[in-house]
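What you see is the complex with one protein chain gone and the rest in place.
Naming follows writing order (A, B, C and D), and every chain is counted from residue 1.
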Amino acid sequence: MTEPTLRVENLHTHFFTRQGVVKAVEDVSFSVAPGKILGLVGESGSGKSVTGYSIMGLVDPPGRRVAGRILLGGDDLCAMTSEQMRSVRGRRIAMIFQDPMMTLNPVLRIDTQMIEAIRAHTSVSRVVARERARDALAQVGISAPEERLLAYPHQFSGGMRQRVAIAIALLNKPELIIADEPTTALDVTIQAQILFEMQTLARDSGTALIWITHDLSVIAGLADEICVMYAGRIVEQGTVDAVLDAPLHPYTHGLIDSVPSRGRRGEPLRQIPGMAPSLLDPAQGCAFRERCSRADSACIDQPALSIPIAGRQLRCFHPMPSAAIA
Amino acid sequence: MPAFVIRRLLQSVLVLGVMSLLVFAGVYAIGNPVDILIDPQAGQADIARAISALGLDRPLVEQYLIFLRQALAGDLGNSFVYNVPAIQLILERMPATLELALAATTLAVLLGIPLGLWAGLAPDSWQGKLIMSGSILGFSLPTFWVGLLLIMLFAVELGWLPASGRGPTTEFLGVQVSFLSWDGMRHLILPAINLALFKLSLIIRLTRAGTREALLQDYVKFARAKGLSNARVVGVHVLKNIMIPVVTVIGLEFGSVIAFAIVTESIFGWPGMGKLIIDSINVLDRPVIVAYLLVIVFLVILINLAVDIVYSLLDPRVRIGEAQA
Amino acid sequence: MSTLPAPLLELRGVSKRFVRALDTAAKLAKLLGASAKEETVRAVDAVDLAVQAGEVVGLVGESGCGKSTLGRLAAGLLAPSVGTRLWRGEEIVLLPATAQRDVRLKIQMIFQDSYASLNPRMRVTDIVGEAPVVHGMIKQREQHEYATQMLAHVGLDASLLERFPHQFSGGQRARVGIARALAVKPEFLVCDEAVAALDVSIQAQVLNLFMQLREKFDLTYLFISHDMGVVQHVSDRVFVMYLGRVIENAPTAEIFARTNHPYTKALLAEVPRLDARKKSFVAIQGEIPSPLDPPHGCHFHPRCPQVMPRCRIDQPVLREIAPLHFSACHLNDAAPS
Amino acid sequence: MRREQTPLQRIAADFGESRLALSGLALLALIVLAALFAPLISPQNPYDLAQLDVLDSRLPPGSRSGAGLTFWLGSDGQGRDILSGIFYGLRISLMVGVASTACAVIVGLSMGLCAAYFGGRTDSLIMRIVDIQLSFPSILIALILLALLGQGVGKTIFALIMVQWAYYARTVRGTALIERGKEYIEAATCLALPPARIVFRHLLPNCLPPLIVIATVQVAAAIALEATLSYLGIGVPITEPSLGLLIKNGFDYMLSGKYWISFFPGIALVLTIVSINLVADRLRDVLNPRLQQ
Partner (left out) sequence: VAATAAELRIGLGADVTSLDPHFLNVAPNNNAAWQVYDALTHVDANARLIPGLAVSWRAVDSTTWEFKLRKDVKFHDGSAFSAEDVIFSLERPATLSASPGPFTGFVKPIVAKKIIDPWTLQLKTAAPYAMLPYDLNSIFIVSKKAASGASTEDFNSGKAAIGTGPYKLSRFARGDRIELARNDSYWGAQNGKLAPWDKVTLRILPADTARIAALLAGDVDAIENIPTADLTRLKANAKFRLEQKVSWRTLFLHLDQYRDHPPHLSDKSGKPLAKNPFKDVRVRMAMSKAINRRAIVERVMEGNAIEAGNLVSPPVFGHVAALKPETYDPKAAKDLLAEAGYPDGFALTLYAPNNRYVNDEQLAQTVAQMLARVGILTRVETLPASVYFGKARAGEFSFALLGWGSFSGDLALRALLATPNAAKGYGAWNWGHYSNPKADGLLEQGFATLDEKKREALAREAATLALKDVPVILLHHQLASWAMRKEIAYEARTDEYTFARDFRRR
């Protein structure tokens, strides 16, 4: 097995708010290998974005990484100075955000925004930087890139803006790209275009990719591995096929079941009762306890990460029987 | 763009129509300058003769129509007391007022934006809080009161700066300005500070609010994610977005800076349009009042036009010509 | 084929145009030779839609294609520029005023953004109970109890009655919105992306609720969504819209089994599915054109993989290509049916 | 999640979190009380000329008058006790500020709501008037109006209403247009609620928060504007001095060392405006919908 591009170990990120400490990310560990796509799924508020920002070192105050190591090709990002971190961002790791309407600065031209991203890391002339920007636009399938460079973001549709954001992420040929729900706001046909481009990219350039989403179906078609997050922790991890076909955690199981799908038209969907817990002063023990049909007194303790099957990780005292889905 | 200019023009013609009618009716109702200015020893017949010589004995409507006819021919009439074209009087005083207003605005911008940025970037630091508290104070102090205190302190007690007047002027691009000579500059400082204070607070607050808002935006985070230095993020991404409301407000407020110059001018004896209008109101010098309003409306329109153009330069999302909702 | 009863709600040839007119100044400028023009959006263009009592009709399409506008036309929130609305076979605008009001109450709408659709300054009890009291369905003093009852229908506890919308989670807010609609005893619900903003697990709860209520109150739905999966799950019949026009409609099973229109095909192909692993995405190229300036002929032709010269000129009409399966595509003319 | 809290309670709780704002509120309360009970707490009725004696004029703070009254803050050129003058002046200033703002809010609110709800020609007509009004600096309008109308508290209030209403009309229209586009208004329409009910029960309350903020700021602005007008000699009458007029009357004595005649009323004016602005500032934060969620 090749050396992973990124290895996250026991990451904790907390928000120290006036109401109390929000433990947005708790003891999260995972790794991504070059050219591989890792899917990070979970409900809204489960800590996916904060995980992404933690890796980038972009957690907004009052948030802070409180513990853990983030190793990028052997360098610990947590130990870096802010200047070192700045030179990592955009050059070795790039990030794409959810809302294509908001990620580009509305008052700056596309070329400005692309050229500055190159020149922040390599001292090249404007002309060279501009050429690279144009090539990147062409790479993500934008026609007439030369003219598009002179445009402002508002002159682009959502899908095109997201592609520009991707092009910016590609500019410095990073080792890792973190994509935070980049297609949620887009139509299916446009989403498909972007997924297509990302897939090609990972396959062709060997860039590792972390794909954050709440949509299991997207992961199913795209990722190699999957991490399921719940209330700030990773509750289950494994290859896509393994996890989707035989979920071990009751939450993963419920999630898969609540997706409307071809087979069960008209039938009631199986739903997870209740709603996601607040991360502010969470109750002791397994966070899913309240909504879990399998919970019992054991769940009052926080389950540790176990490896029930090779290549799988799980945080549960009462895993589903593997036959439940198959 | 043409539609936009036409809209503004139509609007200003309306403003002028309404205001001039109001002024005519108002001045008509109060009386006439002859009653105030004529030598007390003069008899009733002399008074009547003077009034009719000025055409002030005619019915209001007739006076207004005469005014309209002359105005359309480009003649706003002679000042009753200066006996020179009213518009000339105003234009003569305008450079002084504009210089004061520009100096004040420049001061407000040069200080306000950095302070506002500072307060916005470090809202919880004591400096940030101090700036904000200071801005509330600046917001609250009435112009005339500050003017008095400034004179008291810097002119009378300390004797550092002159208390009033415009000082020597130098010709610059065809207009008389005072900021080019040291003595002229010294005369300009206090009135400019006085007039700038309110706008300074306004700009600080706008900038701070804009900064705080911009910092929460995804595009700022994205700029950081690109690995840009802090200076570039703040200096380009944040600042350019803040400039949009700031420029708009500066522009829109420029009219009120000119108007508030009335107060500052009367305190500091600054020979600008504001002083003239107060005097003219006191002696019911109608042609000057009307000409002043005309000039103000014209200035405001011009400024609005400029603001809109700058706005569209700063904010590519705005297309000039669209009706603002 | 037996003759069907008059549909519960029928829209006949409705169109909705949004026009931004020129003001005096702009007209003047135009006279002076400036390039000012009126902007017209044909949000909905000659759509026929009939919904039988008890039916669930799904409406899909990409963003901006006019789904919401059509939903609002159906709910009577917008008046059509052209076309008529019929309630149980009767033209609504011709009804007396009180009857019109009754029809309006019979058709209720559930909105996408549950937060924006609840008045932030009203308590749940008022949100739910206001309209029945105003319309004299219940007395003022019965309001609390009535609201309790309505909340119970959507699975919410009476203890929440005194709360304000901001004190709820997304799923709960969606339920309050549904309770508000149910409170005036509607027969027809227009659900405009009612679950789009919710997490999958919550979405499942709400979808199930819709289905339960359908049974319980004998409701008819116009279910608007951009999510093929959801539409497929709940509806009996599916309408597909593209740029203001309905381009295909058929019973659900039929449309998924025998997709006819190239756009629908593309749409279905792109939908990510749990069971499609590691698939290779191949996209329809191009963006959705602007509704301000739609392409001539078939609106889809610039992106259509099977485009023919005639598609650029003629607008295809909706034709029944199989029993109850309608499609608007020139390809159907080429091949003998 | 805090339970069963009304928006008002939430606003109150949020408001209380800023100590500066609370002290502003406390100060404002003191000022308002002083103004309300001026006749009870003032040593002298400064508006009753019979109670004044010119022989007591311009006494420094702490002096005693001929009648044995102590002028804690000194006396002015008419022998008016400055402290009493401030209390009564506050009354006038606050009354002018609040009354003009209140009336302007009512006028502006009705105009703005009409414009937004009816749209079309009504909208254009109202908004054109508003545009005209706003393209003219406020102090100029007030100046000219008062020059034409003459002095007087009522006239000053009228002039200030004329100056302010357009702001409200525009703000209300703006908010109302946004709110009207929101789905809860559509929902209310869908429920066939009568239009009047929609406007007043649904639309109006949601347009209020920005209005409240502007109104608070405008009270302060109106007080300052009134003071400025009085300073220019065209505000309230000389016998019933507002703070601005007190300052003006004492202004001439500033340079001659009798600072108290002008200085103390000035401090009172500044404190009043600062306290209102402190409150308004916090209200702005608390009522800001962006920070509400």
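We take it that contacts are C-beta pairs under 8 Å (C-beta built on N, C-alpha and C of every residue); 3 or more make two chains touch, one makes a residue touch a chain.
Keep in mind that this is a model prediction, so the values were computed, not measured.
A.B. asks: Since one chain is left out of the picture, which of the remaining chains does it touch in the full complex?
C.D. replies: B, D
A.B. asks: From the list B:V23, B:L54 or B:I193, pick the residue that touches the absent chain.
C.D. replies: Among B:V23, B:L54 or B:I193, only B:L54 touches the chain that is not shown.
A.B. asks: Using the definition of touch stated at the top, determine which of D:Q78, D:T156, D:T175 or D:T272 touches the missing chain.
C.D. replies: For the chain that is not drawn, the touching residue is D:Q78.
A.B. asks: Of the residues B:L100, B:V234, B:I281 or B:V297, which one touches the chain left out of the display?
C.D. replies: Looking across B:L100, B:V234, B:I281 or B:V297, the contact with the absent chain belongs to B:I281.
A.B. asks: Identify the residue among D:A13, D:I41, D:I106 or D:I238 that touches the chain left out of the display.
C.D. replies: That would be D:I238, which touches the missing chain.
A.B. asks: Footprint of the hidden chain on subunit D, which residues?
C.D. replies: 49-50, 52-55, 57-58, 77-79, 147, 150-151, 233-234, 237-239, 251-258
A.B. asks: List every residue of subunit B that touches the chain not included in the displayed model.
C.D. replies: Residues touching the hidden chain, for subunit B, are 30-46, 49-50, 53-54, 78-84, 89, 92-93, 148, 151, 155-156, 159, 162-166, 266-269, 271, 275-276, 279, 281-284.
Definition applied: only the chains that are shown with their structure count from here on.
A.B. asks: Between subunit A and subunit B, what's the gap in Å when you average each chain's C-alpha atoms?
C.D. replies: Averaging C-alpha atoms per chain gives centres 53 Å apart.
A.B. asks: Need the CA-centroid distance for the pair subunit C / subunit D, whole Å please.
C.D. replies: Computed value for the inter-centroid distance: 49 Å.
A.B. asks: By the touch rule stated above, which residues of subunit B touch at least two different other chains?
C.D. replies: none
A.B. asks: What residues of subunit C sit close enough to touch subunit A in their complex?
C.D. replies: Listed in rising order, the residues of subunit C that touch subunit A are 62-63, 169-172, 199-205, 207-208, 211-212, 226, 228-230, 232-234, 252-253, 256, 266-267, 269-285, 287-288.
A.B. asks: Within the complex, which stretch of subunit B touches subunit A?
C.D. replies: 217-229, 232, 236-237, 240-241, 244, 314-317
A.B. asks: Could you list, by residue number, the parts of subunit C that touch subunit B in their complex?
C.D. replies: 22-26, 28-30, 32, 34, 36
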